[in-house]
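I have a structure I would like to understand better, so I am pasting it below and will then ask my questions one at a time.
Only one protein chain is missing from this complex, and each of the others stays in its spot.
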Amino acid sequence: MVAKGDLLLEMNGVQKRFGGAVALRGTDLKIRAGEIHALLGENGAGKSTMLKILSGVHINDGGTIKLGGKDFITGSPQASIDQGVAVIYQEPSLFLDLSLAENVFIGRQPKKGVAIDWKFAQSEAARLFKELGVELDPKRQARGLSIADQQVVEIAKALSMNANIILMDEPTAALSASEVERLMTVMKSLKAANKAVIFVSHRLDEVFAISDFITVMRDGATVSENPVGKTDLQKVIKEMVGRELTELFPKTENKIGAVVLEVKDLTNPAYFRNVSFNVKKGEIVALAGLVGSGRSEVARAIFGVDKYESGSVSLNGKALPAGSPVEAMNRKIALVPEDRRQQGLFMVAGVNRNISMESFDRLTDRGLINFKRERSLTNTWKEKLSIKFANQADPVDRLSGGNQQKTVLAKWLATDPDLLIVDEPTRGIDVATKAEVHRLVNQAASEGKAVLMISSELPEVLGMADRIIVMREGRQVAELSRKEATQEKIIAAATTGKRSA
Amino acid sequence: MSKFAKLGSVRRSWDTAIIGLLLLVWVFASLTTSNFLTPLNFSYIFSNTSEIMIIAFAMLFMIILGEIDLSVASILALGSSMLGWSYAKGAPIWVSILICILVGTACGFINGFLVTKLGLGSLAVTIGTLALYRGIANGLLGENTVNEFPEFWTSFGFDTIGKSFMPKTLPLIIIFGILFGLLLHKTPFGRRTLAIGQSPEAAKFAGVNVIRHKMIVFTFTGFMSGVAGVIYTFRFSTAQADNGVGLELLVISAILLGGVSIFGGIGTMWGVVAGVLLAGSVESWLTLQEINAQWRTIVTGILLLISVAAPVLVQKGKARRELKALKS
Partner (left out) sequence: MLNMNLLKKLRPSSRESSLFIILIVAVGGTGLINPRFLTGDGTRDLLTSTSVVALLAIGIAPIVVMRHIDLSIASTVGLSAWTVADFCAKNPSFTWVQCFVIGSIIGLAVGIVNGLLVAGLRLPSLVVTLGTLYIVRGLVYVVSNSVDYNAQEMPESLLALGQKVYFGLLPFTFLMVIIAMILMALFMKYTKSGRDAYAIGSNPPAADLVGLKVFRRTFLAFVFSGVMAGIAGVFYLMRFAQVDSTAFYGQELAVVAAVVIGGVTIMGGSGTVVGAVIGALLVQTIQGGLAALGVDAFWKAAINGLLLIIAIYADRVLAVRNEKQLLAQRIRERI
């Protein structure tokens, strides 16, 4: 039996490399029983890698991990569970057709004789739910459960497996305010039961409201580790940001012209409300905010992939009909989506086929595609964007992430859009290509295109944008000009909704 | 996704391999039977596969989209029954032919409506319409058959052009083959078909109207089944409710044999033509060898299993070799 305050987990100088990239360069972490421990850091600071080592997905290259004084065995999810470490993901994958009790005990159903003892399973599940302070009916189906309640089921499952350490990866990202409160109650009851909770969150107000300890990570290393009483919001933000902005992104000053995109009171109640802004010719406007704050959904609504309930979108002064990507394309809007593998590209198709996808108007003679012109189109963009591939027909799946992203950009730039929307344009690509993508986006703006950029990377936002609109939980909470914007201000607005000084 | 891509590269080589395999079968068959490689026999092969070929041209698009239409043979039968029924009731033959094709098109449209507008799974729905359309044909004609047709049309069904060995239906099939081949490989429509099959989500983001696209493919699959109904009726000079029972399976196995992925997104016209001819040639060889006609059903089944298992087995073997290479 563990007592409150016992040291459960100790990580010292943990390192992890992926090929040439260093993800963790020496991370320390101490977790005690009966404590809620927040893990903070910007994207790429190494939080996820650390969680993945603990959950058994990755094996650390260096450093030591001790669990209850013994060496912790990494590299197998099952081993992690056996050692009492459980992970709760942002979006749990339950069996929606099965009852909650069944989901808790799937694969380990209690038996009486040859048959499953449903009474016992149900009462056990009910007991666990009660312990967590959320009284769900163990007999009900998982289908129709909110994400918050699904997380509760996962936590109950973890408890039923006697987990002592519960890792939560951005558990609140997809939750509403009332759901967050409920999750906090659950976390408190876990704490009361002497479990250790490690959670990653970008919502700093929540972090300060619930955690006992805060560890801040930056660039793969631990920066600070403090009891919550010994630190404050400003300090934590400084520690997360840490460095001065390097001039990775040479910003060109463009002549800003007439309004191209005008969004008024755009509302889709499930994701965002009353969003209003405009983007002018030659201007780059950034939509900043946390993942799940409704940024991508706004972009999707503008492009017409999703419908919206009320409000309006107009382009060059004329209203744009809702819910029609075809119309949006005719009106010269381009959207480089968030997830290039699922949304941006046809992975098994050749590079040429991906690049030509939106340019058939110019490639067809009497309805038939002219392959020669398709090849020359591909070559043109290959050179313009210096995309690297051996053969035009190579499936894009074989390209590196950076070249894939350039292919998506090429496909849309080839349509010569008036409005270019880029959603997380540099996610998961190497530094050199990143700079190139930034150059391309800048160049598009200098050619007189209006650019709407969504990004979670603050340096990118600050380096590129003429104006920054910050969203939080589906609402616009701040609009900052290039001059007044700082990392601290954006983080403060995105995480607490308040404009700080 | 990457597994899908790997399967893709196997698939691509598979559809060229199938052409090689077809030639191999021809060589083997002509070595083992003296009258295989004759114009007359090839005339039979083309003639016997004409409905399968016609429907396969459209079904190719369907399977590339990641959908399936199991009702095609029933559409053929319903069209054929309507043709015979209306002709027997005194309609001019060209009206009856038109009815057959229109009924087919309407059936395809209904399938498309059920799948795209009501959001039902195509597999389950077309199992339903398979029974429904065939059932309507049954209700219409019962056990009756109509087999008195104008000679001009029955001769179109089974005669050859002049003194050559080319069936009269062959030019029609070739024209359709070229049209659908161009549609798949040379037009934006074809590109979008492949795109939807590879990733419906990405297709949506690329501005493809997925619902309308599927609607069109379902409708022209019905149309082609109607056309096949006309050919079938005249080729056998019979309109009856159980025309073409089980033909849907022959069509699907020929398509899969031609290297089209059952998971969608991959497929070529030449692969499908080779697949249909391969199945037809094997059957012809069995006939010439005087192997019991009953064996053909078995051979069809085995070909279907091979066509779906082979790419997976090839992929597995490749992965194993790579793993070995990695270990050593």
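Descriptive notes on the structure:
Think of it as A and B in the order they're written, each chain with its own count starting at 1.
As a convention for this text, a residue touches a chain if its C-beta (ideal position, glycine included) is under 8 Å from a C-beta of that chain, and two chains touch if they have at least 3 such contacts.
Everything numeric here is computed off the predicted structure, so don't read it as measured data.
Checked against the full complex, the candidates B:160, B:219 or B:300 give a single residue touching the omitted chain, namely B:300.
The chain that is not drawn here is touched, among residues A:124, A:179 or A:423, by A:179. Among the residues A:109, A:224, A:276 or A:342, only A:109 touches the chain that is left out of the figure. When the missing chain is restored to the complex, the residue among A:69, A:144 or A:229 that touches it is A:144. Only one residue from B:131, B:172 or B:288 touches the chain missing from this view: B:131. Interface with the hidden chain, as seen from chain A, comprises residues 78, 93-98, 102, 106-107, 109, 111, 114-116, 118, 143-144, 146, 176, 178-179, 269-270, 473-474.
Touching residues on chain B toward the chain that is not drawn are 68, 114, 118-121, 123-125, 127-136, 138-139, 142-143, 241, 245-246, 249, 252-253, 256, 262-263, 292, 294-302, 304-305, 308-309, 312-313.
Heads up, the rule we're going with is that only the chains that are shown with their structure count from here on.
One simple way to say how far apart two chains are is to compare their mean CA positions; for chain A and chain B this gives 45 Å. Against chain B, the residues of chain A that register as touching in their complex are 303, 305, 325-326, 328-329, 335, 337, 341-349, 353, 356-358, 360, 364, 367-369, 395, 397-398. Across the complex, chain A is touched by residues 1-2, 4-5, 8-9, 182, 186-188, 191, 194-195, 198-199, 201-207, 209, 265-266 of chain B.
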